[in-house]
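So that we are looking at the same thing, I have put the structure below in structure tokens.
Apart from one protein chain that is not included, each protein chain of the complex appears where it belongs.
Should a chain be cited, it is by its letter among A, B and C, assigned in written order, with residues numbered from 1 in that chain.
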Amino acid sequence: MTDKNSIDKARLENFSDGVIAILITILVMAFKIPEDFLIRDYSIFELLEFLIPQLIPYAVSFLVIAVHLFNHHILFNKMKAVDATFIWLNLFFLFSLSLIVYPTALLGQVHNQETAAMLLVGAYFFKAVTFRLLHHYAIFKSGLYKTDRTKKELRNDTIISWLKGPLVEVIAFFLIFINFKLALGLIFVVTLTYIFPPKKL
Amino acid sequence: MTDKNSIDKARLENFSDGVIAILITILVMAFKIPEDFLIRDYSIFELLEFLIPQLIPYAVSFLVIAVHLFNHHILFNKMKAVDATFIWLNLFFLFSLSLIVYPTALLGQVHNQETAAMLLVGAYFFKAVTFRLLHHYAIFKSGLYKTDRTKKELRNDTIISWLKGPLVEVIAFFLIFINFKLALGLIFVVTLTYIFPPKKL
Amino acid sequence: MTDKNSIDKARLENFSDGVIAILITILVMAFKIPEDFLIRDYSIFELLEFLIPQLIPYAVSFLVIAVHLFNHHILFNKMKAVDATFIWLNLFFLFSLSLIVYPTALLGQVHNQETAAMLLVGAYFFKAVTFRLLHHYAIFKSGLYKTDRTKKELRNDTIISWLKGPLVEVIAFFLIFINFKLALGLIFVVTLTYIFPPKKL
Partner (left out) sequence: MTDKNSIDKARLENFSDGVIAILITILVMAFKIPEDFLIRDYSIFELLEFLIPQLIPYAVSFLVIAVHLFNHHILFNKMKAVDATFIWLNLFFLFSLSLIVYPTALLGQVHNQETAAMLLVGAYFFKAVTFRLLHHYAIFKSGLYKTDRTKKELRNDTIISWLKGPLVEVIAFFLIFINFKLALGLIFVVTLTYIFPPKKL
């Protein structure tokens, strides 16, 4: 029982990738068939009008999960090995990531959208925090993190990550009271900055 | 943050394969149980009559996604490495591929079939365009594409691919106004040509 | 386009394993919640009474798909390489395997069970035939099959496989007219023989 941490890095990474691949794909099952689709005529425009409010949260959540695939990989690349605490924080992160699926579907229902958006942003926030916890342990506690950076640089990086991660979700949460689309837009744009990293930083 | 592209080719390919495997399998959940199945007798012939209109879009979408598994692999085989833009165009392609699942299910509802077929062909078209964008970047911009062919040959290949891909979908879209089965038939036949490639070309 | 067959054996096997893993797991989503579960009291015995008719087709289909995981692997082990025809026959087999999911769920509906059983056995039969076609091509046409056995022995093996595969499904189909449980029982028992192979054969 003491070699619980004998699971190797490659296997944990494969498992995590598998879960992320399934989560990103399962999102697509949120799309509903219109309730009156079998009893009245639908033009392609009416259908699109019905679908676009479902497509928007889908696209945002797809992007958010996709970004974590890469950020997750970067973290794993820097680990010399994984220990029991890292494994369980990683699982806790996957658990929080899985909670994104439901509110994404709920927001597509086009009713109670502020409430649904709060739940979605709350799920994003929870996921951002667990991801930070995983990083915090990996970088400062595990002793398994390979890096050329000084402690001070690492701490500065960490602060930026807390700002770009959990803090943005908190701001987004309050933006919902103005307009939930503003909140999603903010998250989308901030997430996009991970895609095209600044050349010099 | 600057080593966002440190994800290696093998891992990206595995992840893509995983997503494609899940998408092709999730398609099967489109099949509905007849609403009156619990309250009246069904013969096997009535059941088949109910199922065949669902089976046709299922088979077409299964074939379309399957072909992309192989075309996707051929592209990856020719890449020396992958960079950040390639990774994100690839994700954009997977996103567009995921949009095939919903209209496939919708077309099996046997109502508003022209509208549903338009959405399905639209999803095929979107996927064909993102796949072309991925190829275009890989071949002409990335500098990571291994090939013995001349620039001119590559350009000719590209034109053929645009014709067999997005253009066929456009033609199919207009065929829907005559008969949506004609449209699906065209896509099915063109997709089949990828399976049995001409010996000499 | 002429190197469509450049997909290597390992990748095809991984993809096939992925699809089989998803199919076997998706089966579990067939279980329905009783319609009156929210409006009346259920004892654990009433619940089990409701679930067992769903559990039986689930267990049979789980076993049938699981056996194919291993038979599929044995075939792949004997292939020196894979060519385009093999790849596509393999996909055709996976397509037929995916068709098992729906009738398994249908049979659990406890209405029209003879009809649902016919569809399920039909799906098993279709899958058995595509698996035979894949083997037939691999063994006798591809020139890629490694074996120490003589042509005559291979032919005898093939006959036995046709008998244990498609023929059993045909017999099971006719047994449905007597009792569909008899049909499922026959398939279950024959499938079990793959698990505990006779020591001397």
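What we mean here is this: contacts are C-beta pairs under 8 Å (C-beta built on N, C-alpha and C of every residue); 3 or more make two chains touch, one makes a residue touch a chain.
All values reported here derive from a predicted model rather than from experimental measurement.
The hidden chain, counted over the whole complex, makes contact with A, C. Taking the complete complex into account, A:Leu99 is the one of A:Ile74, A:Leu99 or A:Leu167 that touches the chain left out.
Seen from chain C, the chain kept out of the figure touches residues 14, 17-18, 20-22, 24-29, 31, 33, 37-39, 41-44, 47-48, 51, 59, 62, 66, 69-70, 73-74, 77, 194-199, 201. Counting the whole complex, the residues of chain A in touch with the unshown chain are 1-4, 6-7, 11, 14-15, 18-19, 22-23, 26, 29, 84, 87-88, 91, 94-95, 98-99, 101-102, 105-106, 109, 111-112, 115-116, 118-119, 122.
Here is the rule we use: only the chains that are shown with their structure count from here on.
If you sketch which chains touch which, the chains link end to end in a single open path, with no loop closing it. Among the chains, the centre nearest to the mean of all shown protein C-alpha atoms is found for B. For the touching copies chain A and chain B, the fraction of interface residue numbers used by both falls below half; the interface is of the different-residue type. Chain C has its Cα centroid 37 Å from the Cα centroid of chain A.
Once the centre of each chain is set as its mean CA position, chain A and chain B turn out to be 26 Å apart.
In chain A, no residue touches two or more other chains.
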